[in-house]
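As you look at this complex, bear in mind that one protein chain is not there, while each of the others sits in place.
So, chain A:
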């Protein structure tokens, strides 16, 4: 970052030609230059970080993602700040603030407008090293507060509604935009679980209660993730392909469908009876077969132990 040296057009190497019209005396120039020498080491650390982020942005499923990563990979990015985030900002190496000053100093005096939920972020699985950026994305505190409050009561109402209203609403498309606290992170009575696919940054949710067998679930997931360019019409509208036996359940595919069970272990989907699966599944992941093989032994062991009925 030579541009920071030779600020005022004065001496020093790598000066930016004609960069300013400031007319100051030499002593100020040299003093300021010294400042920049100190700064330049910071500045030069910038580009490598940018590359690091580029890599992460691309393939979130790569590398050590197999650690039972409760936080979604997106949790490593900036997030909307709430007051409860402030304490943890200090401890995390903030990737988006590469200054000598930790972001914590910013957080410490930031206003208290954002809703301060009493639930701490600590236990919600934000992965270590998650950067939490003040005031990003740039949404007014008032709007954020409204959404948080609205989402909580909406979910409460929704759950009440399910009991009362009819089934005319397609259950697989129920409103699911809720911000839940730690306790409610697991699927609620609606049966929604998160599904992530390796290499796809944005996950989806499926309502397991809408399916009665593995095939139907796998078909839905294939529609969601493998035909993402076409509009998935859950009402059985024009599907481009005839229903085929699911690729996901077929071990010859490039991807396998796995799930995390209550004990935190990752299992191949299809091993246990559907009903048992429903009670133990916490979330799903469409994993590259290559990765699954890497942990194949564990899977196979469990498979052998638990395989009681063929699918």
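Note that a residue touches a chain if its C-beta (ideal position, glycine included) is under 8 Å from a C-beta of that chain, and two chains touch if they have at least 3 such contacts; residues count from 1.
Rule of thumb we're sticking to: contacts and distances are computed from a predicted model.
*Asks:* Would you kindly match the missing chain to its UniProt protein name, picking from "F-box domain-containing protein", "TRUB2 synthase", "Origin recognition complex subunit 2" or "DNA helicase"?
*Replies:* "F-box domain-containing protein"
*Asks:* In the complete assembly, which of A:134, A:272 or A:286 touches the absent chain?
*Replies:* That would be A:134, which touches the missing chain.
*Asks:* Hey, which chain A residues sit against the chain that's not shown?
*Replies:* 1, 3-4, 7-8, 16, 19-22, 24, 28, 31-32, 35-36, 39, 42-43, 46-47, 50, 53-54, 57-58, 70-72, 74-75, 77-81, 96-97, 99-102, 104-106, 108-114, 124-125, 133-144, 146-148, 150-151, 153-154, 157, 161, 164-165, 169, 173, 175-180, 185, 194, 196, 201-205, 231
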